[in-house]
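Note that one protein chain of the assembly has been removed; the remaining protein chains are unaltered in position.
Letters A and B mark the chains in the order given here, with residues in each chain numbered from 1 onward.
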Amino acid sequence: MNIFFLIIGMGMCALVLLCLYRVTFGPNVLNRAAGLSAVGTKTLIILLLMGVIYDRVEMFVDISMVYALLNFLGTLVLAKYIKQSGEVECQL
Amino acid sequence: MSVINIIAGLFVLAGFFFFFTATLGLLRLPDFYTRLHATGKGDTLAVLYSLIGLAIYHGFNITSAKILFIAVFMFLAQPTATHAISRAAFGCGFLPWKPEEGVEE
Partner (left out) sequence: MIRESQDVIVKTLARLLVPFIVIYALYVVMHGHHSPGGGFQGGVILAASFVLLAISQGLDKIRQRLSEKTAGILSSLGVLIYAGIGLLCLLLGGKYLDYGKLSKLLPVEPAQARSLGILGVEIGVALAVMAVMCLIVFTIFSFDEDSGGDE
């Protein structure tokens, strides 16, 4: 079963690399924010899979909880900042 | 390889499939709103599937309850984050994407 979780985790890392394309080359800051949110959710699952593989889930679940909270908060603060400053070029 | 492991594996595999779909949408769709639509819905469903699968795999104890609590939190938080950022984009004056005039079939 550990081999299965290892393969899923490696596939998830590949998906994170694909999302990083949108974070790096996104046309503006909003696309980058959407890519960052997607990377955060994938990282949460990768942390839990690491916990299962290392047989220390009770330790990794706390880290993953904090990661979910900070990812949510970061996206919300970024949205608030973009909305109030309005410094986005309006194309695509 | 018991029945519990097979069910948990199927849930995690479904979660991985939806993650793959969401990433494909994030890369390939033409507009900011459509990309956000792909990741917002796909990632929420994929996180729910993966967390439920991991909770089933880990059995019935306090750690499993914490994993389900993360699932409830993500189910509330992820759509709210998507809504907030799309509303910020609409407030900045972004307009939804339309197909160009010449290429309509």
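Throughout what follows, contacts are C-beta pairs under 8 Å (C-beta built on N, C-alpha and C of every residue); 3 or more make two chains touch, one makes a residue touch a chain.
Since the model is a prediction, treat every value here as computed from it, not as a measurement.
K.L.:
Looking at the whole complex, which of B:8, B:38, B:54 or B:77 touches the chain that is not displayed?
P.N.:
B:77
K.L.:
Given the full complex, what residues of chain A touch the hidden partner chain?
P.N.:
Answer for chain A: residues 58-59, 62-63, 65-66, 69-70, 73, 76-77, 80, 84 touch the chain left out.
K.L.:
Which chain B residues touch the hidden chain?
P.N.:
Against the missing chain, chain B presents residues 73, 76-77, 80, 83-84, 87.
In the analysis below, only the chains that are shown with their structure count from here on.
K.L.:
Using mean C-alpha positions as chain centres, tell me how far chain A is from chain B in Å, no decimals.
P.N.:
Distance between chain centres: 11 Å.
K.L.:
Quick check: in the complex, which residue numbers of chain B touch chain A?
P.N.:
1, 5, 9, 12-13, 15-16, 19-20, 22-23, 26-27, 31-32, 35-36, 39, 43, 46-47, 50-51, 54, 57-58, 62-63, 66-67, 69-70, 73-74, 77-78, 80-82, 84-85, 87-89, 91-94, 97
K.L.:
Over in the complex, which chain A residues touch chain B? Could you list them?
P.N.:
Listed in rising order, the residues are 1, 4-5, 8, 11-12, 15, 18-19, 21-22, 27-28, 30-31, 33-35, 37-38, 41-42, 44-45, 48-49, 52, 57-58, 61-62, 64-65, 68-69, 71-72, 75-76, 78-80, 82-83, 86, 88, 90, 92.
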